[in-house]
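The block that comes next holds chain A.
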Amino acid sequence: MDKFEPVIVAFCCHYCAYTAADMAGTQRVQYPPSVKVIRVPCAGKVDAIHIMKALEKGADGVMVGGCLEGDCHFREGNTRAAKRVDYVRKLLDDIGFEGERVEMFTASAGMGERFGQIATEFTEKILQLGPNPVKTATSQAAQRAAS
Partner candidate 1 sequence: MMKTESILEKILAAGHLAVTSECGPPRGALPDKVREKAEMLRGSVDGINVTDNQTAMVRMSSLAACIIIRQMGLNPILQMVSRDRNRLAMQSDIIGAYSFGIDTMLCLSGDHPRFGDHPMAANVHDIDSVQMLDMVRTMRDEGKFQGGDKLDGPPKMFIGAAANPFADPFELRVARLAKKVNAGVDFIQTQCIYNLDKFELWMQGVRDRGLDEKVAIMAGITPMKSVGMARYMKNKVPGMDVPDELIKRMAGVPKEKQAEEGIKICVESIQRLKEVKGVRGFHIMAIEWEQKVPEIMERAGLLPRPQV
Partner candidate 2 sequence: MITAERKPMEELIAYLRPFRRILLLGCNECVTVCAAGGRKEVGLLSSALQMRFAKEGKPIEIEEITLERQCDPEYVEELVSRIDQADAVMSMACGCGIQEVARRFQDKPVFPAVNTTFMGASERQGVWAERCQGCGNCVLGVTAGVCPIARCSKQLLNGPCGGSTKGKCEVDPDIDCAWQLIWDRLKALGMTEQYEENIPAKDWRTGRGGGPRKIVREDLA
């Protein structure tokens, strides 16, 4: 059994969350390499389908990062993102997937430490949840086909 190396996609808004991730890098804050950061202009640009597609294609977890409450550069983008994350979490529960694989977080641009902490905690959670059930099923099917 290969060791589980989670793949986590983090949609981070340009103004805050992405800058915080960048800051983490500059400050040499350690966080797991499993977190792949994708820069978006605003967390509000992330739609439910982006999160679902990430999971459909095998991501083990998805994070959406926006500005701190009240500080969104585009006024309400972070609020809308939070609502969409809730919607996807519920949808995942409805199809028998763990809704906790998706999470919203907020940070300000200077919070490199916080970003590192969030990324580490979320990776921990995904390690506990295990690999994306789609991946498991696909590999099991492949094993059966091979034997």
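In the analysis below, a residue touches a chain if its C-beta (ideal position, glycine included) is under 8 Å from a C-beta of that chain, and two chains touch if they have at least 3 such contacts; residues count from 1.
Picked so that all candidates are chains of the complex that A comes from, given by their letters.
Since the model is a prediction, treat every value here as computed from it, not as a measurement.
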Interface partner of chain A in the complex, by touch - 1 or 2: 2
Report the residues of chain A in contact with candidate 2 in the complex, numbered from low to high. 47-49, 52-53, 55-56, 91-92, 94-97, 133-134, 136-138, 140-141
